[in-house]
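Note that this complex is displayed minus one protein chain, with the remaining chains in position.
Entry: chain A
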Amino acid sequence: MAEPSLDIRQPLLDSLLAGLIALVVFGPIVGVVLDGYSFHLESSRVAWIVGAVMLGRFLLSLFLHSAGGRGWLQRLEGGGAGVQVLPPEHRSHLRWLLPLVLLAAVVFPFFAGKYLLTVVILGLIYVLLGLGLNIVVGLAGLLDLGYVAFYAIGAYGLALGYEYLGLGFWSVLPLAALMAALAGALLGFPVLRMHGDYLAIVTLGFGEIIRLVLNNWLSFTGGPNGMSVPAPTFLGLEFGRRARDGGVPFHEFFGIAYNPNLKFLFIYVVLLLTVLLVLYVKGRLVRMPIGRAWEALREDEIACRAMGLNHVLVKLSAFMLGASTAGLAGVFFASYQGFVNPTSFTFFESALILAIVVLGGMGSTLGVVLAAFMLTVAPELLRSFADYRVLLFGMLMVLMMIWRPRGLIRISRRGFARRPGVAP
């Protein structure tokens, strides 16, 4: 029997239907722009969108009806396993990449101007946030939509600690991690006992509560005007041209020329070390029983509980660890900006961090690092698309979930070789 020739009628019908729906859905909102109590029409925009939808649907339909498309669809529906297990003797092709990236990270500040330095610092802050959320969402499978609350706790911890207690960067850094973890425990402990989806909405509510309190408590947090944050110091040495209270600034103490970027260089170095530390700790944790328990709980909670895992404590440890990482990131963010206000901690920020984790691959460390830089550095370079940024993030999330729910880079780990002489 001959292979039936490509049928073009069905794709055409699909495309017409999609165009009709697009006309009804997009027509009113895109085509009729409200203007005070009246409106004006923008019919050409509607025509463009409907045309694009029809063409897209036609091509998609054509592709899915072809033999290649059917195979692709089947592959899409397969691939359910969470972790790809590699043979024990497997050596990654990318193992030279890590030393190279490290080298670049060490050499880079000698050549970078202030602008590039600040962009990379921002990127690293998001790497830290992405790594933290990756533990919660990627490894433990808990959807945290108020992650930005812990970030805010870190940032405001520094600002408030300086204002009311006279604390500086170094004393707040561990304190913020601790406070964020504590807040995570207080919020997580009761909620983690329940059905997973509830956690998403509770954390969403919690994130908004924190932001609204920061915004409304004028006498304590300065409200929408925000608070100023002290510049970090190194063993008490300041990075300004002149130190306050007759102290000796950093550059004079070490006898080097004054460089206005010193503060950012310092933040960069500490941040880089923190990121490496977090990477190392996380790399160890996933090999430990607790890391295995997180992933096992993500895959099948009922089975894990039947085998005697305390699901609340295991989830709580992931939740607290993620929260404390966000607290650290918040401290860096505050001292990098020199200023905090509540607009930095909206739900959009949580969604952005989630997009990093989703794009990078749930649970994959390398993927999260790459995605964090992609999603924070790319918008800096593509300023003209700033209006469409959120739209693109949203589409990215939906398409990634349909195409690759486990992210761009699958988690893979080496299996263990059976030792000779040991009974299997």
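Everything that follows uses one rule, which is that a residue touches a chain if its C-beta (ideal position, glycine included) is under 8 Å from a C-beta of that chain, and two chains touch if they have at least 3 such contacts; residues count from 1.
As a working rule, contacts and distances are computed from a predicted model.
For the omitted chain of this complex, the UniProt record lists the protein as "Bacterial ABC-transporter, permease prtein", which is one of "Bacterial ABC-transporter, permease prtein", "Putative ABC transport system ATP-binding protein", "Heme exporter protein B" or "L-lactate dehydrogenase complex protein LldF".
Among A:Met288, A:Leu313 or A:Leu391, the one in contact with the hidden chain is A:Leu391. From the options A:Ala104, A:Ile302, A:Leu381 or A:Ala417, the residue with contact to the chain not on display is A:Ile302.
Although one chain is not drawn, the whole complex shows that of A:Gly123, A:Gly141 or A:Gly291 it is A:Gly141 that touches it. On the side of chain A, touch with the chain left out of the figure occurs at residues 21, 24-25, 28-30, 32-34, 37-39, 42, 45, 77, 137, 141, 143, 145, 187, 190-191, 194-198, 200-202, 204-206, 208-209, 212-213, 216, 301-302, 347-348, 351, 354, 358, 362, 387-391, 393-398, 401-402, 405-406.
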